[in-house]
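Please read through the structure below; I'll follow up with questions.
Note that one protein chain of the assembly has been removed; the remaining protein chains are unaltered in position.
Naming follows writing order (A and B), and every chain is counted from residue 1.
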Amino acid sequence: MRSLLSKTGKEGSLANNGSALSLLGFALSLPPFLLVLGFVGIPILIGFTFSLGFTRGPNRVISIIGQQIHPKTHWWGTLAAYSDVFHDSRFVGDLVLTLAVTAISTVLVILIALAIALHQRLVGGRTASVLATLSIVPLFVPVVISAWAIHTFYGGDGFMRSFFANIGINFPTLTSTSTAIVIGSVWTSLPFSILMISSGVQAVPDALIESAKDCGASTLKVISTVVVPLAQTPIIIAGSFTAIGIMGSFTIPLFLGPNQPTMLGVEISNFFGAYNRPQQSLVMAFIVFLAASGIAVLYIWSNVKSAKESGRI
Amino acid sequence: MRRYFNPAKVALNLSVFLLALFILGPILWLGVHAFVTDWKYPHLYPSGLTLNWWSKVFLDSALKTAIRNSLIISPIVVVLSMVICLPAAYAAGRKNYWGRKTFMITLFSANSFPKIGLFAAIATLYYTLNLMGTFLGVVIIQLLGTIIYMTWIPAAAFASVPRYLEEAARDAGANKFTVFRTITLRMAMPGILVAIVMSFLASFDEAQGSYLVGAPTIYTMPTEMYSLVQNYPIQVAAVFSILLAIPSVLLLGLARKHIMGGQLAEGFQIK
Partner (left out) sequence: MTTKKAVAVSAAIALALGVSTSASHAAMAKVQTIQVYISADTNIQDLWVKTLVPAFKAANPGYDVNVTFDLHGDHDAQETAKLTAAATLGKDAGVDLIDGGFVTTLGAAGLLFRPTVGIIPNLIDVNKTVLKAGKGGIPYRGSSVLLAYNTKNVPTPPKTLDELLTWIKNNPGKFTYNAPNGGGSGYSFVQTVVDKYLSDADRKALVAGAAPELEAKWAKGLETLRQLNKYTYGQNGTYPANNAETLKDLATGLVDMGTVWSDQFASAVKAGTMPSYIKVAQISNPTLTGGASYLGIPATSANRNKGARVLANWVLSPAAQNLIVSGTLNGFPVIPLAKLDPTATGTFAGVDIQNLRAGYLSANANDLKSKWASTVPGK
């Protein structure tokens, strides 16, 4: 099992001489880091000061345009905008919905991708590979079109309702519900996860699977103790990227979800545009940012943990 | 009994069918609309057939320019991204250095910050650097969205290359660069290919930032496409869904051979 962060040994993925810190490594990683720091980090910092009520300098004009702006009351700023957001019943509802949809969708995506990948690996055959390859088809379809596609499939005059109406069943209109957001999120996140997870599962050597089966392990046991742990890295990467993508998503919840509660991506846009409350909008953006950082930390931590468990640290 | 009716097989086939319906249903249902005049609920057949919508899309000159822009800009963005990020990915996957974890976490979270709140600050930055409305400005803003894919995924791929193979090659007399080229790079290549595909998509589909920096001088494909899709009935969206699914189908050939089987299997191989 390869981990990004294990530190030792010949098998280890890191510097040739154990724990010595590499200057070359540091230097090589600077270009993208500096690019991000400059072009994304600085705007984020400016936005952070604005959320705390620093209304001068680069934030001057937006403070004039926006409504319900709270200028700073102490040297470090003010928490008034943060208080606004946390006391807004919409935000709490949106946060709960966002976290719930993200969790459910990510789990579903991983499970479906695993199911397809495992089916192809363990059973094989034409159906399996056809299914696996066809599920990448939506990859290049932009999210706006995907949202339309799902809307017309499950909507009031869509395929599902048409089909069932012809056999006398009143299929519910799924659009404008949180279920539709989950369906849309799963659908758009599937191709990437299938690429990653399928590659990881394919990599498990036949020898290991066969020897496990020879020892009498059931298929389920083989999957849970041999295949999944060995394909861990791509699975976790797929999960992390999927989760963060869904958490900040905008188009899918806008097209498919209810007006309230909605996902944070849509609410941030509402607050910034329609309600003209840029400060509160930025506060919500920082909440999403924090959650994303949390997911990244989780990934790193799980890597370190598994590296420790396998004795590599 | 078993010969005629195997419940496991039935259940399996049923789930395959349901999964196929879930994944392909919406896109197929939308796709057929590209050829219809009208489709009234609850009929399962259209009112008429036409190729009108295709001409509406193909005759839109703004769209042609926008697609041309995107097809020029996105490959440049991907190449630049590879040059800037792959060395960093190699370092992140293989070396230990100060700030490595912070580096990975920062890239992930910076990428996920909802952009709408940053527009004013980004615009100020780009105006100050005189990048507003320039080709380079659009390249940079699209490049930023690809960094996460071009670092995390190749890093994992580089980290997975088994050291014993490299050592064996060195023992056999190969120098460092040959080892890198024939073993490390080759085994990490499928992961890098996934990163290239996702980066290309990230750049090609990037709409918000490209509009902020590029409009009205440079328009990229998503802006024009979304405008067309919202201007006209669903049939135009259907035309786009077919047109844009073609690259996926082309990619499948590549993916089947190199990514989902074959070499990638070796890349993520465990000893």
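Here is the rule we go by: a residue touches a chain if its C-beta (ideal position, glycine included) is under 8 Å from a C-beta of that chain, and two chains touch if they have at least 3 such contacts.
The structure presented is a predicted model; accordingly, all values stated were derived computationally and were not measured.
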item	value
Residue of A:45, A:65 or A:290 touching the missing chain in the full complex	A:65
Full-complex contact with the absent chain, from A:78, A:129, A:173 or A:219	A:173
Sole residue of B:57, B:88 or B:120 that reaches the chain not shown, by the stated touch rule	B:120
Per the touch definition above, residue among B:15, B:55 or B:130 touching the missing chain	B:130
Footprint left on chain A by the chain that the document does not show	58, 60-62, 64-65, 67, 88-90, 156-157, 173, 176-177, 254-255, 258-261, 269-270, 272-277
Interface residues of chain B (partner: the chain not displayed)	41, 116, 119-120, 122-124, 126-130, 132-133, 208, 211-212, 215-216, 226-227, 230-231, 233
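Here is the rule we use: only the chains that are shown with their structure count from here on.
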item	value
Inter-chain centre distance, chain A versus chain B - centres from mean C-alpha coordinates, in Å	15
Complex contacts: residues of chain A adjacent to chain B	1-5, 7, 10-15, 19-26, 28-33, 35-37, 39-44, 46-47, 58-59, 61-62, 112, 115-116, 119, 123, 127, 129, 131-146, 148-150, 152-154, 156-159, 161-163, 165-166, 187, 190-192, 195-196, 198-200, 202-205, 208, 230-231, 233-234, 237, 240-241, 244, 247-248, 250, 264-265, 268-269, 272-273, 278, 281-282, 284-285, 288-289, 292-293, 295-297, 299-300
List of chain B residues in touch with chain A within their complex	12-13, 15-16, 19-20, 22-27, 29-30, 33, 40-44, 84-85, 87-88, 90-101, 103-114, 116-118, 120-122, 124-125, 140-141, 143-144, 147-148, 150-153, 155-156, 158-161, 163-164, 167, 190-191, 194, 197-198, 201, 205, 222, 225-226, 229, 234, 237, 240-241, 244-249, 251-252, 255-256, 259-261, 264-271
